[in-house]
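In this view, the complex is presented without one of its protein chains, the others remaining in place.
For reference, chains read A, B and C in written order, and residue numbers begin at 1 within each chain.
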Amino acid sequence: MTAWRTEGGTAIDRTRPLRFTFDGRSVAGFAGDTVASALLAGGVSIVGRSFKYHRPRGLWGAGVEEPNALLDIAGGMPNTRATQVLAADGLAVRSVNAEPSAEKDRHAFLDAFSRFIPAAFYYKTFMFPDWHLFEPRIRQMAGLGTLDGAVRAPAFAEQVNHHCDVLVVGAGPAGLAAARDALRAGRRVVLCDDGRQAGGSLLFRAATIEGKPGAAWAADVVSELEQAGALVLAGTTAFGIYDHHLAGLNQKGEGGAPDRLWRVRAKSIVLATGAIERPLPFGNNDLPGIMSAEAALVYLRRFGVAAGRRVVVATNNGLAYETAQALSAAGADVTVVDYRADAPSPEGLRVLTGRTIVKASGRGAVSAVRLSDGSVLEADAVLASGGFTPTVHLYCQAQGKLDWRDDILAFVPGRPVEGVEVVGAAAGDFSLPAGLAEGAGQDLGIVAAWPKSRAKERVWIDLQNDVTAKDVELAVRENFVSVEHLKRYTTLGMATDQGKTSNVNGLALVAELTGRRIPEVGTTTYRPPFTPVPLASFAGARSGTRMSPLRRLPLEREHRADGATFREYGGWLRPAFYGSGAPEDRIQAEATATRAGVALFDGSPLGKIEVVGPDAGSFLDFIYYNTMSTLAPGRCRYGFILSEAGNIYDDGVLVRLDENRFVVSCSSSHVAGVHALLEEWRQDRFDRRRVFIHNATAEMATLTVTGPQSRALLEAIGLGLDLDDAALPHMAVAMGRFEGQAARIARVSFTGERSYELSVPADHAASLWSRLRREGQAFGATLLGLEALMVLRAEKGYIVIGKDTDGTSRPMDFGLTAPLERKKVEFIGRRSLVTEDAARPDRRQFVGLEAIDGAGVLPTGAHGIEHLAGTPRSLGYVTSSYFSPALQRPIALGLIERGLDRMGDIIELQHLREVRRARIVAACAFDAEGGRLHA
Amino acid sequence: MTRHYSALSLLKEGLRSQQGWQQAWRSPEPKPRYDILIIGGGGHGLATAYYLAKAHNIRNIAVIEKGWLGGGNTGRNTTVVRSNYFFPESTALYDLALRLYETLGRDLNYNIMLSQRGIVTLAHSEAEMEMAARTVNAMQINGTDAELFGVDEVRRVLPLLNVSPEARYPVFGGVWQGRAGTARHDAVAWGYARAADRLGVDIIQSCEVEEFLIEGGRCRGVKTSRGEIRAERTAMVVAGHSSHLAAKAGFRLPITSYALQACVSEPIKPVLDTVVLSPGTGTYASQSDKGELVIGGALDRVPSYGQRGNLPMLEGVVSGLLEMFPSFRQLRLMRQWAGIVDVTPDSSPILGESPLPGLFLNCGWGTGGFKAIPAGGTLLAHLLATGKHHDISRPFDPDRFARGRLIDEAAGSGIAH
Amino acid sequence: MQLFPCPFCGPRSETEFHFGGDAGNRRPEGFRAVTDGEWAAYLHDRNNPRGAANEIWMHMTCGEVFRMERDTVHHGVAQAFALLEGGGDDGLAH
């Protein structure tokens, strides 16, 4: 190809030259050039290598449809289309899939073996001795671009939601006219176009609209839209239409800025997405120098680049004549090969009618074409138009169905889709908008030029995936005649261009081979995105700590000052332990100090969901496994909440503040779930005027004072209430005051020690905490992190939902059967507790496990096993396991089959193929009588 | 004609312009009566037919498919095969499938491109490491391969994974199953179809069930868009349409249908050698032989039969991938799609006779149907041929719902399957 | 992203909603008399229609539990209905 710069070029600024490198070679261009236009102008004819056969490839298109010119941009994105990236000074780009360069690709020899690697050859071989011996090499050969593992850009993409009345996709003449109409009718309008400048075909095809040159008219319409407040988005691709008229738009970031994702919710959508030119099927139609006729017009008018000096324009329709005339006027030697016998011959053009191209030839680039009449035309560029395929992807995504039109040989939108209108070339209308343009629109006047079976030459259908007509014939021969089978078997249309240029030619060939009409073959499903969209655009702000937030404690600042090590627990950031030193030592010391004196623990994440109203008691009887309406005001009760399937969903203490007000203390990780469960049953089953749910978890910080000295410490603080055990026994609650605020004090223990949970408004938590710290010094108060708390509660055999239970645990597995036997009223999950499964004797039951082999702490996750006929079988597993500082020996909890009936039995435990021995014991290992709760 | 596939036959056909290849399967007209009728020409249905013919020597079989072979979930999944399950019942089922997959290419004379590149299910905290140990021990006891990986071993198999402690989901290790991997999904359907066709099975595409023929309280076949087809035993193997067909047969199923989305990036040279799943981000990924990153995540939250992608779930899944692999921020999304999966209350499949005698069920695989195809086919063939459950399929009978004896992997292992 | 109409709040994004099962899946009461089969049908069996569906949903941001008629194939939403005050007694709730 000997392309050259002409005069003109509306997109480039010749006063601003620039240089970049392609495969290490320096290329000159101007500001406004795409990499593609600069490569073309710079005489680079081989811009890439084909996927499978490594054939040399040149530019085919000028926009999103480009199948060949894929580039890796240094520090940027692999597989970028040269037609869609602006040339810039210092840019370094490489062709993909070619080593060391597209010009000299070391795998070019593969083309000579093409006959042995037809479509889907891999299904037929590589089975012996085994596929895995061949696979690594195949993987190396496949793929296109190369990822730079060190690059982590783009870092961020904005995501914007927008509502409008009318979204117009495509700012060509039809789209502009539609947007202006909607605007003038008072609608909220969004107009987007994937080009950097609005105008579409008006930017390169000659037209006069409302007395103005097309491009000037387009600019005027855009300024009218913008001035009236319409949102006009250039460089923005509508990549998907989703449910309920939601359009996904990706706006290209200019000047190194990241892209931006728009989610546009439109009452109606106008698709003015134009049409894409098809290749003509002839032998070697993939040679560099063979280009879309429309793309050649774009390069000439927009970028001042003529595709060749000796040009053949080959066409089966009338639209390619503008290319021929423009290139001729620019000084190229042009011959038109018109497939139509009765084509009109415009003055000054050499037109050969009623002839087709049979074959192109040339080494590395096209040099000549042989015609159906046997004649040979020399050419350094062949500009082909095989007709136009309306861009109906978005219409189909919006659940539209296509109709075939014989007059334009194309699929067009069929039955209307509510709220979606298709206009212009996308609807098969190739004339300019009615009433606006002067003179007749261009006449497509197309004749068929489909690929034929049994051609001698190799004719490419899908350039990017290297699918030829022979591949399609093979697929049909093997009965892969469904259009989806054809696509998957040959990979036709599955490349990064998603078949924009190949789809219809492939269908036409199948139609011929199977004796059907093209619409009978059907089309494949169009799926988003219309063109590839940066993954970063979908991620938006979701990364790092913004990926999914943790809840933060009101006292986080205080814990940081106390040297807490923070960990994530059930959606909260919480202190694991305090101070420096070996974590295990710190944890043991905190646990020991708690039992010896007093500890302060931040239990603020504990759920506090208020249930208020005259029906609260009967409501909670239904919610809980346990009876709750009999709870006296000022008292607390432990209970389970089950799922309807009878499995334990959550546990916790219910507090009754007064006749009409309860507080559900659910697990900190279950607050949202329990809240929703309460709301749902309230509205679905109860009188929603007589019971209400308020989630006050964040309102109250809960500070736990636990240990034998806890009462003494609280007395030193003075909370304005009687702390005598008669007035405030275990499992009672009372109201006190702190700094003039109501403080709720509950005698509830998760350590087995005398404990007080102090709940105060979170804004007052810091001063209560510092008061406890200050007064606590006299008692040697320790700070207790969550890890040590877990040890303390395990010594007592208290369960942690989700750790000591799994999704199949039922209350009877924990020995709690009384409510089922005694409770008179319905509750969630009740009927599921009398099924065969719930009654089966071999359930996994909650027990303690005592290591008897002297080998230290049992591994959590180890399974109890028994052997049946030499085969191991799991009996359940260790759920919690620690070294007990109080007992000075390992302790463990587990769910073991029939465990409650096997007290004292010794079982084997297996962990990572090693076997341990343990005795089944009661879950509570420390202070079984519970005396310390009252000590 | 060339029937057998091999390097030699490729060479031979290359020399004669590929003219001698035989049809992969015939396109027969339906007969009025078969011994066994299978509704659904996806992987499970075709495998059932193949094993009926091969293992039970029953040849008078038809598979009817309303669209094109493998056009349902067989052609819409993320191609992962694995058996890293918790309960012995599940391990027995999925490991049977994996064992059959290991020899399937040679068995079918069709390269299904089984690539046992391993799967690592990441653990992001010490608590998740304890759960991972629980799972690994269960798998080892239940007789399948599993290792507990530490962070160094994870880094070795996933060099581009962000294992920094500063990652939103830091990596502590994971559950490794080395025999897991991927297989080419279309090839599995096509391989079974070709092999079943060779054994005489009639595979009839574009044949939609209109109603069931119910006589004397039994299913006697179906009325289709291509006429009545009678059979004494009929199997319904129609993932994504199970409830809809069940309604035609007069019963309801414990199934809700959801869209499961997946997507692929543009192809790139190899960067990801194993399958990786992160419970923290809710994303899993592998790289296909063609170079595309195949990315999946959780189910959509809205029950649906629309086989379409949607933005919210896609955005979550993609951001999860980028959190795991920051360098993937350079890539683009090339294609997005969705399959419709049948979700049961315990996410385990249903295999057994339906409430309508004579009609048998293979459904409810949720997101796990593809990996189970050889087992689903083997077990349903056993049930259809003998009238009795195979030991491995017995726990998956639909009677488990009334007995309360669910096989809930998510509940048992804490890891979503 | 679908738009669902909360009967109180109006149209909101699907991400604000939680699916609550079939409308009219009435909970069998009187646990002693309920058979295994009846209970399993309530717990597990679903209409799961392909096409017109009649479902219970919760709008998570306001907590409203309501009934919605929609299409599971093309995702058109026909209408949403508030449940009756005093419990789901319009015969359509659980």
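Remarks
By definition in this document, a contact is a pair of C-beta atoms (placed from the backbone, for glycine too) under 8 Å apart; a residue touches a chain by one contact, two chains touch by 3 or more.
In the analysis below, contacts and distances are computed from a predicted model.
A chain of this complex does not appear here, and its UniProt-recorded name among "Sarcosine oxidase subunit gamma family protein", "Heme exporter protein C", "Pyruvate dehydrogenase E1 component subunit alpha" or "Branched-chain amino acid ABC transporter permease LivH" is "Sarcosine oxidase subunit gamma family protein". Shown chains touched by the hidden one, complex as a whole: A, B, C.
The chain not shown here is touched by just one of A:25, A:106, A:517 or A:552, and that residue is A:552.
From the set A:762, A:834 or A:857, the residue in touch with the chain omitted from the display is A:762, counting the whole complex.
Of the options A:573, A:728 or A:923, the residue whose C-beta touches the omitted chain is A:573. Within the set A:318, A:362 or A:613, the residue that contacts the chain not displayed is A:613.
Residues of chain C that touch the chain left out of view are 1, 6-13, 15-16, 60-64, 82. Annotation for chain A: contacts to the undisplayed chain at residues 156, 158-163, 188, 263, 265, 541, 544-546, 549-554, 556-557, 560, 564-568, 572-573, 576-577, 583, 610, 612-614, 657-658, 660-661, 688-689, 692-694, 696-701, 742, 761-764. Not every partner is drawn; the one left out touches chain B at residues 126, 165-166, 168, 170, 172.
To be clear about the criterion, only the chains that are shown with their structure count from here on.
Taking B-C and A-B together, the chain pair joined by more C-beta contacts is A-B. For the pair chain B and chain C, the distance between C-alpha centroids works out to 30 Å. Among all residues of chain C, those that touch two or more other chains are 1-2, 18, 36, 39, 43, 74-75. Counting partner chains per residue, chain B shows two or more touched chains at residues 306, 310-311, 345, 402-404. Those residues of chain B lying in contact with chain A across their complex are 5-7, 9-11, 13-15, 17-19, 21-27, 67-69, 71, 75, 88, 105-106, 109-111, 113-116, 125, 127, 130-138, 140-143, 148, 159-160, 168-169, 184, 186-187, 190-191, 205, 265-271, 281, 287, 289-291, 306, 308-311, 314-316, 318-323, 326-337, 345, 402-406, 408, 410-412, 414. Residues of chain C touching chain A in their complex: 1-3, 18, 20, 27-29, 31, 34, 36, 39, 43, 56, 58, 60, 63-65, 74-75, 77, 83, 85-88, 93-94.
Across the complex, chain C is touched by residues 242-244, 246, 263, 265, 399, 644-645, 676, 679-680, 683-689, 693, 826, 830-832, 834-836 of chain A.
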